[in-house]
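Note that this complex is displayed minus one protein chain, with the remaining chains in position.
Chains here go by letter, A and B, matching the order in which they are written, and residues are numbered from 1 within each.
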Amino acid sequence: MTSTTAHDAEQVHIVGYGTLIKVWGILVALTGALVALSASHSPNLALLGLLVITPTKASLVFFYFMHLKYESTALKYMVVAAITVLVIFVGLTFADYLYR
Amino acid sequence: MTSAAAESTSETQPAEGHAGPHRDYIGAKLGMWIFVFTELILFGGLFVAYGMYRAMFPQDFHHASGELNVTLGVINTLVLLTSSLTIAMSITAIRLGKKVQAMALLSTTAVFGCVFLVNKFFEWKAKIHHGIFPGSPLLAQRHHGEALFFSLYYGMTGLHGLHVTVGVILMVIMLVFLARNKIRQDDFIKLENTGLYWHLVDVIWIFLLPLFYLAA
Partner (left out) sequence: MSTAVAPAAVRPAEEPSFYAHKGIASWLLTTDHKRIGILYLCAMITFFLVAMTIGFFMRLEHMTMGPTVMKPTTYNALFTLHGVIMIFLFVIPGLPAVFGNFFLPIMIGAPDVAFPRLNLMSWYLFMSGACIALTSLFTGGGPPDTGWSFYVPYSVTTGTNVTMAVFGAFVLGFSSILTGLNFITTMHRMRAKGMNWMRMPLFPWALYATAWVQVLATPILGITLLLVILERVFHLGIFNPALGGDPILYQHLFWIYSHPAVYIMIIPAMGAISEIIPTFAHRTIFGYKAIVMSSMGIAGVGSLVWAHHMFTSGMSQVAIITFSLLTFLVAIPSAIKIFNWVTTLHHGSIELRAPMLFALGFIFLFSIGGLTGLFQGALAVNVHLHDTYFIVGHFHYVMFGGTGFAFFAALHYWYPKMFGRMYNERTAVVAFVHMFVGFNLFYFTFLVLGLMGMPRRYYDHLPHFHVGHLIATVGSWILIAGLLIMVYNLVRGLFRKVEVPGNPWGGVTLEWTVPSPPPVENFHTLPVITEDPYHFNPVQPVAKETP
């Protein structure tokens, strides 16, 4: 972090109402798509919904609502690290359960 | 302290004449993000349990999920997504100096949070009425995977509901701060951090929806 002023809050980008509402609209649409895919009696489509749409929704919340898009690179790396750690925990535990 | 502050080179030294804890907007936000990570991992442990049991009992999970009310689940999702919108907007509002709008939007968020909890209350009530709750004899008689599905359902939505409750309480406190100008255009980190917490609650629900309601 290299910001050196006590007024660095002022420098940080403000996300306008318009952008927020657009993101909200996309989230609602994605939710609809997710429900549609899950109801489609095709387990593969449902899985697609789970593995693609859901992380996309979460990413939109992170990037726009939680302002991550406008934050420092260091913070972005930290988020990646935290999520990676979680994925590793799940993944390595699957090394047991998938091969019992 | 004042002469040292004038000579000092740290960006977080208090301004001239100000004693007490220094203000560091970026540091406060970083601290909150780290707390968000810990919450992600906390729920993550339950996701590990869900993942393993679903891998072990895919049919049972599919079957049990069909007993959950998809409509209610989707409504709750929309409620939380909209509440995320309103709290994000309330932060924008206060940053533009619009105190009344900020308070209105924050109150709306809190109301949405309460709506979520009310929905959850009725959902649980219905299930418990049908004999499906942790430790119930009915659940013990069902297939193993189904019993585990509902154990995870209560565990995860319960912990999530607890977090929603805490979030609503935090928002009420922030409303008081806004009213008393302790959150202002030039000092809004408390509201922003509350927002981060609330968005996290939203993100967790974004994952809970497909895992529990849409697995059928």
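FYI, a residue touches a chain if its C-beta (ideal position, glycine included) is under 8 Å from a C-beta of that chain, and two chains touch if they have at least 3 such contacts.
All values derive from a computational prediction rather than experimental measurement.
Just so you know, the chain we are not showing touches A, B across the whole complex.
The missing chain, though absent from the display, is touched by one residue of A:28, A:45 or A:85; that residue is A:85.
Of the listed positions B:52, B:164 or B:211, the one in contact with the omitted chain in the full complex is B:52.
Where chain B meets the chain that is not shown, the touching residues are 1, 4, 7-13, 21, 24, 26-27, 30-31, 34-35, 37-39, 41-46, 48-49, 52-53, 56-57, 134-135, 139-140, 143-145, 147-148, 151-152, 154-155, 159. With the whole complex as reference, residues 1, 74, 81-82, 85, 88-89, 92-93, 95-100 of chain A touch the missing chain.
Note that in this section only the chains that are shown with their structure count from here on.
One inter-chain figure worth recording: chain A and chain B are separated by 14 Å, centre to centre, where each centre is the mean of the chain's CA atoms. The touching residues of chain A, counted against chain B in their complex, run 1, 3-6, 8-10, 12, 14-17, 20-21, 23-24, 27-28, 31, 34-35, 38-39, 46, 49-50, 54, 57-58, 61-62, 64-67, 75, 78-79, 82-83, 85-86, 89-90, 93-94, 96-98.
Remark: chain B residues 11, 15, 23, 25-26, 30, 33-34, 37, 40-41, 44-45, 47-48, 51-52, 55-56, 70, 74, 77-78, 81-82, 84-85, 88-89, 92, 95-96, 186-189, 192, 195-196, 199-200, 202-203, 206-207, 209-211, 214-216 touch chain A in the complex.
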